[in-house]
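Yeah, one chain of the complex is gone here, protein chain that is, but the others are all in their spots.
Labels run A, B and C following the written order; every chain starts at residue 1.
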């Protein structure tokens, strides 16, 4: 099951309430998953979990957080793309075994889930969900029956193929692990009386903490009683940081692997102009995701930044009546043209990516109805030609418009006067991480891990001794 | 965790909707558990579960039942006495293993839960709840990895100590099992196009089905495609039917192990008069549980049956403000005296049992305030002197008023003019099952299975070959 | 709009919390209306109202009641039979006018509602609901603009035709009024530090209060600061107490106009045997409403009382799938036969009334399926031949089976072996109130107030001077 998620871990050295900090941190990570939320805490004696479907403020109220007593804990927000949107799959997953309790929150996607599960089932093991996390729990417990913690996690790394940023509550210790390729982000910071680990640095900001650094690929950090120890369990020549975290998924105010997402997007905007010199009256974003790109484009090109589309801030569970213009209504409910800003004008329209092409088409149609003379679409990602197997919600290959059509073909589909994607090289340069250390699977069709039927440029891992 | 529960299983030979039948059947068993409800069905291809906290009509609405497509399935209602009132412990428990899915609904209590769990944990197994059912699932899967179904369940019976009536959905087969001592009830009946298995026969009635017979102690029945096969996996010289099903837990219109509960209660009422000849103006029940006893008492004694207490039919989630007369208010919210019926009169008051004595005391106080001259308490069970370890919700020994006080002492506690319990012999005679085949643990302190610190009259089991 | 309702009023002499007492009292009156509930209180300075759809415990939680600060207040539960089941029609109705606030809770039905509303609309007045209560509010305010309270209410009585028991919060005074014919019940009692007024005495019982007496027909009582004053505003030669309060609507433990409802029902049961001597094996009630009658019948006849039908205690919002046997299912969800109690037997079945005949038919069919040899239906009310215009929920005349069929015809419709209704004379004797003081409109077609198209035996009123 493909999942987008956010994870959090908090460890205080004294009796400070972990649950409240986790609550705020999850709130800052809400964009990473709006379907369910969960918190597990430990107070030195016992462990408590609360999780439920919905947004963070819907799942937890003040009295819930009050009741979750404990000075160490983990949290999770989740968006699941497959049918599995039920309470059984909510995280953290809390299990108990011979030596106590383990709670796990996981962001990422295992590509060898089926093999691992089959292997475990052959041993007579039983499963209550179809989540990666339950597989990880089984493997971790198996290892902990034989080895110390470090060795156990190292053995775990050997088994798992794919992306995983894990926050684990092991008794009253907080253990965090990032996969050896660093596919999904994970960073940690210092607070007055403890530490916070999170998918993105904005969760540290909201707690008034200070970002220390990213958790390194292949690193395990154990937080306990106000201190932490790092273990580099695995070393890889190259990494595979997900480029879509920069393009679309992460918040612009997050710092991921040392790069401010906002900066990356500004550079992409500028690069888009460099690669596709354009003459137009204004540059306008598809809000909200296109905004930073458009600002960067405007600055480099000198073309005025002017908003041609406004987003309704109160999008929610609005229903749409079926009917012929239903999809048009759906777009109009989310976006309105600022007619006088675009009427009679030539507009550079900037969006983060084109997936199926249908939304772009409807937006451009809307703009033309409002009198826009020319629409020059500029896209902050290269053509998406291949699915994601590592944690970004994307449709199957046959739904990807760029998988079977060249740029001119997509241009026709979306009804643009011109269409320009950023190049892979331009993107890599803008991110500021060498191509060998990025996962560009959806853009190149070459993945950093082996996936049946797909090409692979596998990274070599070396496991550390300690 | 002590649990009172009701279980259901339904198997149709054609496409008839199992979920709707299970829904109605659970509704008829609602008195066995009001805390959570769940349904799992199989449609030949896949399995679906829906469960939640609350009463059956709160958990399921019409569209839910519509969506639960399948012609075979199981259901569960549950009342848990320990803290474990959360969604993770709701049943049916649905797990998957090497060969597919298994869903289990369980009524009963394992007395060797801790040993079994420890044993399983030593093998590296993990648990997500502290329910008996998860232990049963692990053991069953272990067996199914090695043996055919019959042998697997036989091995399961060897392991489990305690009470268990199980309905199991194994792929698209319905498998039901009753423990070798027949502690908890389980019966099955015929419907137009299939079969229904349930804790009590009232669930068969509500579906307009016909009771075939009780599932025999130690028997496994496999329902598949409109037929069923019985396997007597274990034979016991003697059984241990729970006597409290007759006294309190089951509905009066149920037939359990061949006896109509209503009849048993009528006979107990009559026997109470035989054992404690009483001169009084009227006989009056504590509603609702005392009603049938009082009718039986009235008939035998010739003393007029007249209701001195009325029950509020709309008891619900009414809160009670803390304060000195809070507990008195609590009783008055549930029961009101019919003052003119009891004012100045001598009343035989009949209740099913006395546990702590506090409720009886408050009821008698209420009656005295309304002018009752004499209250002669008659109780349909012998003194409860020992806890239940096998599935009836009872407090610990030190809270049981009769564990440390003789009849005269309890009489004083509850402020009655006289107090008469039925004798164990009278009870056994009224039930109509020989004492060797009943579990009277709470009344005698002698249990049919080994419980640390308690006396035991263990039954000898013989496992069948097939 | 026809409405069944319950009303409450509470006045404390000191700071005691009125809302909590009203909450408990409404809870005791829940059987009079399950659709909405409301409480209005006054704390000497300001007035607060909370009301909502649903049962009392659903509408109010502890914190709500805490927030409703005040030492005087009124409450209301309501069941509306017409479409008007929305929040606008919930009571108490709180309005403000020149001299302050008035809140009104009303039980009854005005038969000249249309004329009164038209008259008020002609004056340019506006309405927000189609409830009697808003008409009463307009008229009361009109009078209060001209007269003192007593005169105002006397003028109100002149205008209103029909049934009305009113609890009114006028500033911080509690004013209660019962219509001059005393159609709907209203009584009051003493509590430790104040008074309680309610539709039925069970609301006084639940508060541990003592019933003082019924509010007299045509009487107004003003409660203020721990005292009360009575004003007999109107005198009538004869009253018109609703006989269906005794037969069906009121709780058996209530005392209405001096008669314990339970006693009346016992006498009706006995009278039924006197009027229809019957030879049968057992007498059995349709639960719950038939129980007291059946006990009375059994006692007089010497025929054994034995329950042949059991009611599911957890009836709620259960849905029923449409289909051919839907209605049969509906009955089976509510009632189950105790087959062994009725199989092969001749049964006297007792119910409170027969309205459409369809439910009786289905119950008798169910009993026959369970083997009942003979069903002798005995009914605690005479044939219902005419609708109620004064506050009891009944269908239109053409749906009343007895409006067009003689006893033998109804007997055939319900498939009984014999059918016996109580006579009007027998009923009157059993109630113990002379026929001239009862409203028997639905049984005789002669009403105590003028209703277009119906016969009337109008009572003469004399208004008092004071």
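The working rule: a contact is a pair of C-beta atoms (placed from the backbone, for glycine too) under 8 Å apart; a residue touches a chain by one contact, two chains touch by 3 or more.
As the structure is a computational prediction, the values presented were derived from the model and not from experiment.
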Taking the whole complex into account, name the chains on display that the unshown chain touches. A, C
Which residue among C:137, C:168, C:294 or C:401 touches the omitted chain? C:137
Touching the hidden chain in the complete assembly: which of A:53, A:191, A:212 or A:306 does that? A:306
Using the touch definition up top, pick the residue from A:88, A:263, A:393 or A:417 that touches the left-out chain. A:263
Which one, A:49, A:131 or A:337, makes contact with the chain that was left out? A:337
In the complete complex, which positions of chain A touch the hidden chain? 20, 24, 27-28, 30-31, 34, 55-58, 61-62, 65, 202, 205-206, 208, 251-253, 255, 260, 262-263, 288, 291-292, 295, 298-299, 304-307, 310, 312-314, 316-319, 321, 325, 328-329, 332-333, 336-341
Positions on chain C where the hidden chain makes contact: 87, 93-98, 118, 121-122, 124-128, 130, 137-138, 141-142, 145
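Here is the rule we go by: only the chains that are shown with their structure count from here on.
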Listing by label each chain that touches chain B and chain C gives none
Mind having a look at which chain is the central one, using mean CA positions? B
Highest-count interface - the chain pair sharing the most C-beta contacts: B-C
Distance between the centres, which are taken as Cα means, of chain C and chain B, whole angstrom: 38
Centroid spacing, where centroids are CA-atom means, of chain A and chain C in whole angstrom: 62
Touching two or more other chains - residues of chain B: none
